[in-house]
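Worksheet: one structure, shown below.
One protein chain is absent from this view; the other protein chains keep their places.
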Amino acid sequence: MNGSPVSYSLREIVDLYGGELVGDPQIRVSRVGTLENAGEGSIAFLANPRYLRQLSDTKAAAVIVAPASREGTRAARIVHDNPYLYFARVSALLRPAPRARPGVHPSAIVAGDAQVDPSAEIGAQSCIAAGVRVGGGTIVGPGSRLAENVHIGRDCLLHAGVTMYSDCTLGDRVIVHSGVVIGADGFGIAFDEDHWVKVPQIGRVRVGDDVEIGANTTIDRGAIDDTVIEEGVKLDNQIQIAHNVRIGAHTAIAACTGIAGSVQIGRYCRIGGAVGIAGHVNICDRVEISGHTSITKSIDQPGVYSGVYPFEPNRQWRRNAAQVRHLAEIARRVSALEGELAELTRSRS
Amino acid sequence: MNGSPVSYSLREIVDLYGGELVGDPQIRVSRVGTLENAGEGSIAFLANPRYLRQLSDTKAAAVIVAPASREGTRAARIVHDNPYLYFARVSALLRPAPRARPGVHPSAIVAGDAQVDPSAEIGAQSCIAAGVRVGGGTIVGPGSRLAENVHIGRDCLLHAGVTMYSDCTLGDRVIVHSGVVIGADGFGIAFDEDHWVKVPQIGRVRVGDDVEIGANTTIDRGAIDDTVIEEGVKLDNQIQIAHNVRIGAHTAIAACTGIAGSVQIGRYCRIGGAVGIAGHVNICDRVEISGHTSITKSIDQPGVYSGVYPFEPNRQWRRNAAQVRHLAEIARRVSALEGELAELTRSRS
Partner (left out) sequence: MNGSPVSYSLREIVDLYGGELVGDPQIRVSRVGTLENAGEGSIAFLANPRYLRQLSDTKAAAVIVAPASREGTRAARIVHDNPYLYFARVSALLRPAPRARPGVHPSAIVAGDAQVDPSAEIGAQSCIAAGVRVGGGTIVGPGSRLAENVHIGRDCLLHAGVTMYSDCTLGDRVIVHSGVVIGADGFGIAFDEDHWVKVPQIGRVRVGDDVEIGANTTIDRGAIDDTVIEEGVKLDNQIQIAHNVRIGAHTAIAACTGIAGSVQIGRYCRIGGAVGIAGHVNICDRVEISGHTSITKSIDQPGVYSGVYPFEPNRQWRRNAAQVRHLAEIARRVSALEGELAELTRSRS
């Protein structure tokens, strides 16, 4: 919420990103805001029709709107087919991502043979083990721990307190949030009469370019082959990805979802929050899964899939849920009724 | 489980916190215990009727009971309407919360312009960035990381390994457990033809007074405006709170619950574990939600809400669950049967 030191005129913005400008092109904006709370020098947007009524009242200096809302305000505006995407660009323009301050903090522990690009930033209290490579422009946040032979590409941003186990790799421009653990052992155990025996987990995790990984998400290393997160995948917080999962490029997954071992997810999927996906399931490209759904078998057709038990006041829920345990019996009774009624009708005629 | 160095007589305790004392007021207690395992010098309590039978057998020196259980034991006892609350106070009396040992550990990295109150304790290996303020009596545990301009009030307790991103704030007397991440980016992405574009997350997280946040919980910063946790909110472990959520004062949320973006939760709500709340939902004051329920639309009436699929032995579950996919058809068939039967009855009379 700090004021940004840069400002741009609407003219400059439209020159950069296109769209139709309605209003004074000299108006300058230096920050983004919501329709509701935007103040002087702010640019806001309307993407969700839920907030349409706020458009006419906004105090924003300018707004980004879809063609359908072109006349919904008297404020200066940029009209564009995808106001949210347009806003993302303007916001990044006004508030550029942090850039590496090259160098290794004196409190960091860096192994002698680690290869840290001179333009990378290694934060305080971090540990960089033998054989690690860190690419140019990459930031490794304070208190992060990179184990042996971790390779990280260029222009990545690891926030504070990220942990990577040995041999795991990140591509370029990957963002990893605090508390993320990449490469812990998969849950491989074999039962031996009266106790479990650990199955060594010797695969790696390979993360592609332009992936973002949310806070406290965990991605386990493969049991033998690797766990793979393809380029452009976006993972929210507290997601669990088990060993040997492959997530296809540009798939986005919301928080708290758990994906069991050896699951294959296609490209351009959109998976809601708190979804569970059972082991060895395959999901094809362009599948959308509603939040809290449990996926217990493979999906081979694009589309939207759901499986959420509806909530209701507790008293009604009790009555209805009690019948769930009688569903097979109810179905049988309905069939029997149909049979008897047909018999009765037939005998009557 | 260390013996506590302090002890109090029952007389002293009743003088402090009220309640009716039955038995020898000179009995001294120095620790708390369960009815089942309490030993000499221990005080126990009975709040859950499930454990009633343990009351008569307890070896505790004294017990705290509700009026209804007044005669359930021959031990010395304090009778009070809310034995659990009473116990909480006695326990805090016998085992006071840790107090700050003022000073900055020599291994901590503290920015030159950070303002750390002299009575605060900054733990080993912690990182305190530029512009941070830490109030009097606050403890920042070892290995914690406070990014630029974080503001923390008085008498807070951050356990080891807490991460706060830039510009986030805590009120007074806030307790934050290990592994918590406050202020990571919300999951804001806009789709551009064939890939996702990150939407900068520039809001903050603001946490009110007397909030407690459980281990490995994550609270994302707002996209534009702030994410807000009001005073007295109690959050258990591994909760995910997305960008721009607002949680009303004195609401308590159990572990593993996920709350999607822009959700508004009222005051004095009680939300069970592993609940999922969909984006943009509003929940009014004093709503109680059963564990594992998925809340997919707003709730505007106080009360208890539930939506849990009942479990049963797998064989029965298979049979019943198979019919869930035929529910609409079953309902139709029942309507048809009713129609046919009515027709038959009518034609018959």
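Letters A and B name the chains as they come in the text, with residue numbers starting at 1 for each one.
What we mean here is this: a contact is a pair of C-beta atoms (placed from the backbone, for glycine too) under 8 Å apart; a residue touches a chain by one contact, two chains touch by 3 or more.
Remember, it's a predicted structure, so these values are computed and weren't measured experimentally.
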Sole residue of A:57, A:113 or A:192 that reaches the chain not shown, by the stated touch rule | A:192
Among B:19, B:41 or B:179, choose the residue that contacts the chain missing from this document, as touch is defined above.
-> B:179
Quick one: which of B:88, B:130 or B:304 touches the chain that's been left out?
-> B:88
Note that subunit B touches the absent chain at residues 1-2, 32-34, 36-37, 48, 50, 82, 84-85, 87-89, 91-92, 95, 97, 105, 107, 123-125, 141-143, 159-161, 175, 177-179, 210, 212, 214-216, 232, 234, 236-238, 250, 252, 254-256, 273-274, 291-292, 308-315, 317-318, 321-322, 324-328, 330-331, 334, 337-338, 341, 344-345, 348
In the full complex, which residues of subunit A touch the absent chain?
-> 107, 109, 125, 127, 143, 145, 147, 149, 161, 163, 165, 167, 179, 181, 184-185, 187-192, 194-200, 202-204, 216, 218, 220, 224-226, 238, 240, 242, 256, 258, 260, 274, 276, 278, 280, 289-290, 293-296, 303-310, 312, 316, 319-324, 326-327, 330, 333-334, 337, 340-341, 344
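Convention: only the chains that are shown with their structure count from here on.
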Centroid spacing, where centroids are CA-atom means, of subunit A and subunit B in whole angstrom | 25
